[in-house]
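Take a look at the structure set out below.
What you see is the complex with one protein chain gone and the rest in place.
Letters A, B and C name the chains as they come in the text, with residue numbers starting at 1 for each one.
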Amino acid sequence: MIRVSVMGAAGYLGGELLRLLIGHPGVEVAQAISTRFPGRRVDSVHPNLRSQTGLVFSAPDDLTDGDVLFLATPHRTTMTLLPGVRDRAGTVIDLSGDFRLPDPAVYERYYGVPHAAPELLGAFVPGVPEMFRDDLAKADLISVPGCMATAAILALRPLAGLVGPDVQIDARTGSSGSGAMAGDGNLHAERSGAMRVFAPSRHRHEAEVTRLTGLNARMTATGVEAVRGVQVVCHATGTAGEREIRGAYREHYGGEPFVRIVAHRKGAHRLPDPKLLSGSNYCDVGFAVDGDRITAIAALDNLVKGGAGAAVQCLNIRTGHAETLGLGFPGLHPA
Amino acid sequence: MIRVSVMGAAGYLGGELLRLLIGHPGVEVAQAISTRFPGRRVDSVHPNLRSQTGLVFSAPDDLTDGDVLFLATPHRTTMTLLPGVRDRAGTVIDLSGDFRLPDPAVYERYYGVPHAAPELLGAFVPGVPEMFRDDLAKADLISVPGCMATAAILALRPLAGLVGPDVQIDARTGSSGSGAMAGDGNLHAERSGAMRVFAPSRHRHEAEVTRLTGLNARMTATGVEAVRGVQVVCHATGTAGEREIRGAYREHYGGEPFVRIVAHRKGAHRLPDPKLLSGSNYCDVGFAVDGDRITAIAALDNLVKGGAGAAVQCLNIRTGHAETLGLGFPGLHPA
Amino acid sequence: MIRVSVMGAAGYLGGELLRLLIGHPGVEVAQAISTRFPGRRVDSVHPNLRSQTGLVFSAPDDLTDGDVLFLATPHRTTMTLLPGVRDRAGTVIDLSGDFRLPDPAVYERYYGVPHAAPELLGAFVPGVPEMFRDDLAKADLISVPGCMATAAILALRPLAGLVGPDVQIDARTGSSGSGAMAGDGNLHAERSGAMRVFAPSRHRHEAEVTRLTGLNARMTATGVEAVRGVQVVCHATGTAGEREIRGAYREHYGGEPFVRIVAHRKGAHRLPDPKLLSGSNYCDVGFAVDGDRITAIAALDNLVKGGAGAAVQCLNIRTGHAETLGLGFPGLHPA
Partner (left out) sequence: MIRVSVMGAAGYLGGELLRLLIGHPGVEVAQAISTRFPGRRVDSVHPNLRSQTGLVFSAPDDLTDGDVLFLATPHRTTMTLLPGVRDRAGTVIDLSGDFRLPDPAVYERYYGVPHAAPELLGAFVPGVPEMFRDDLAKADLISVPGCMATAAILALRPLAGLVGPDVQIDARTGSSGSGAMAGDGNLHAERSGAMRVFAPSRHRHEAEVTRLTGLNARMTATGVEAVRGVQVVCHATGTAGEREIRGAYREHYGGEPFVRIVAHRKGAHRLPDPKLLSGSNYCDVGFAVDGDRITAIAALDNLVKGGAGAAVQCLNIRTGHAETLGLGFPGLHPA
């Protein structure tokens, strides 16, 4: 059994990690660390875990050694916290934004503060099994991309070489991406039914897409009515036809356990929709070709393939488990 | 022109009062009072009022004299605040819970604190035009009932004498009833899609229903997915047949401008549904009879007929305007 | 491996059965029968099953023999269909309403037509493991209760002997309970955000509650905004105190794998809410006591514990598998 702990365990990503790890047959959850709720039962904060666990949150100072440590702590905080916990586990898997961008200048441009641990930036392997499976198998430091970045990277990667460099990404997201801390903008009466363009340009995930696809990505992000779910619609141009593009997707994803190609001619479900994916680790990718316009689309659950699920997939790869272990839930329909 | 001011103008009821009063042809809004946002534009907090008004919030200490003062301030605060502002306007219309229950012992039982101004309790006329129109025409102190109380009172009043004394009321409400202050339970990700029984029994509005209907009301309340909207389903028993009951509703409401009888045999809209009533001042009431079981149903927009709209209706009655003035919006379909 | 087939496999309950059965390690899905879509891929209708199965719908006439046959066919149709398929499997598990009420006169009162196979009515064991586990272990004909009936039965059963006979049940349900066939009332623009009292009294599930609890159940049903999820709020009266009532729930459900007692003093999740249960086989039950008023509450996913999940739980019991096999998904938070 792999001994794992989760820091930031009271947040939404932390809770999703706990759901997946508690249900994982090869893993023992040693500690759920929370600064806010030490001593409280985990299921009092994550009520879906009732009868799944009797675990109680531990304080950060009580962190013990283990095999794998997950960091589901906030951006800008995690980089200050990492050096102090780096040695408590053989492998650290970070879900924050702090170690996704290897260039500290790019980090500062997108996060607004200088990086606190720039010397560690180069040591992290991106948590994208579809691109870095071999590296992940031996990585000690793993950084899971942003939810919208993962979606866009998986949508766009097969198009490299087939489309021009400029890509406009239109991302839509549910409210859970804003985390579990209440704020005026997250109040139900305000957020319900909204179409809120919270990043008209330069959403920070675009830097990750640019880095990992080689394209010049521009990302707009809008909050729409959903709790879970991210969808990206990527606008590119190129001369490849539909057959060639479908071939590229098949080549990249034919053997992938968690990427499905969804590009049908008709029907309500012809293209990727995160509505189908709540709780599942799938990223559905699809495309449409219309003359020189190539539209690539991806959908995922921001807390699963866009975060906790990708992290568990990385853990499976790193620890030699079957890559799909503990990640079998396919999603619901209708939902 | 009637000169009116609103205290608690930054809240949801306050904003709804402003929407109705700004659009009211017989009223001039003198001040919008807010402890949180003095000096800020009203439309920065209530964005639906953009281009409707250039009004800026005033601090409570700057309250000036006027004809009518609306209090949309919190329960338990309003009763301490009222004596100090009582003389700033000829008529005070209170939307809080503090002056709805004439017996201070009943108030304390339902609100958990002793009443701070018990000597004033008897001076308020309930803001229910359907019952107190004549009194309201000359009232200087008016207390608008709770949103679920208004719905239940209007649903049940025609049944007095036709049903037994015990009535079980099942109330459902949208999230705006919890107000504009963010809290853990109001976070979109938590509240969205919920069916939250927040008062399994003894919801405080039951005391108002008991008082104004003479029935022995018991009320359960559940938050369901909606921003606006209240629905009550009232379970009573009696021997009256459908014809007699329909007659009672018609007798009570045939001439009422804001109560509609909705009791059809079939169709998706056969019984009252608040979905149709957002923004409107209607309370739809309906019923179904099955042997000795009599089910009375009512729906309204908690911020309009359940609060600000009822208050404006009272203002119209008190100031001699047409009762429907400024309250003409009928609601949308679909919505 | 148990060989199972599903009739009515293109509907929502049929799809949920397929999801659970395809993921069940002790079961082989032989056939998915559909009158509408023979020859089409199952995942074209149930897109959450993409990459889970290559199964194609079969026509009813092509039904072959197997171990267990699930009927997810419509009310009133199933009773005419059952005699013809009774012998195609050792065990038949019916999810329709046609074999839930042993008295044909009661059936006719609630379903509006005479029963077509009254001689079979007595042969079915109700699919309520919490009451009939021993009988189910050897049952050849199993009838899964209605979704709201299951919720109410599990909420009320511990109260037998502690409350008076009359119980008013207020049931709320999501839209998936209306099935996968489009109709005017199910149109998104009409149904979204609705609070639709579609059964002001005498919802047909009340007959099942009356039968299995011995109480005199009256049920009102309202459609609220949700796709999945049922909640019942049951109003009873009695003299038992909270301690005694909690004891009764613990005695009944302490050892039950799929019933959790949720009755806390505070918090957004203090009482059962179906929002937490999408995809899971839990029925959460809770209660509140206030003087002589006893409110019992239950929540479940109408397609899982309220249908397909209960059916699979029955299959596990009948075939000697661990009762929880294939039913491990705990639900999501937030969702």
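In this text, contacts are C-beta pairs under 8 Å (C-beta built on N, C-alpha and C of every residue); 3 or more make two chains touch, one makes a residue touch a chain.
Keep in mind that what you see is a predicted model, and the values were worked out from it rather than measured.
For the options B:T35, B:Q52 or B:T77, the residue in contact with the chain missing from this view is B:Q52. Of A:T64, A:T80, A:S201 or A:T239, it is A:S201 that touches the chain left out of the display. Residues of chain B in touch with the missing chain: 12, 15, 19, 23, 44, 46-52, 176, 180, 227-228, 260, 262, 267, 269, 276, 278-280, 282, 284, 328-335.
Mapped onto chain A, the footprint of the missing chain covers residues 168, 170, 172, 184-185, 189-197, 200-202, 218, 220, 222, 224-226, 229, 231, 233, 235, 267-268, 271-275, 287-288, 290, 293, 295, 297, 299, 334-335. In the full complex, chain C makes contact with the omitted chain through residues 12, 174-176, 178, 180, 182-184, 186-193, 225, 227.
Everything below uses one rule, namely that only the chains that are shown with their structure count from here on.
Located most centrally within the structure is C, per distance between chain CA means and the overall CA mean.
Centroid distances built from C-alpha atoms place A farthest away from chain B. Centre-to-centre spacing of chain A and chain C amounts to 35 Å, using the average Cα coordinate of each chain. Separation between the centroids of chain B and chain C, computed from CA atoms only, is 38 Å. Across the assembly, chain A contributes 12, 176, 180, 227 as residues in contact with two or more other chains.
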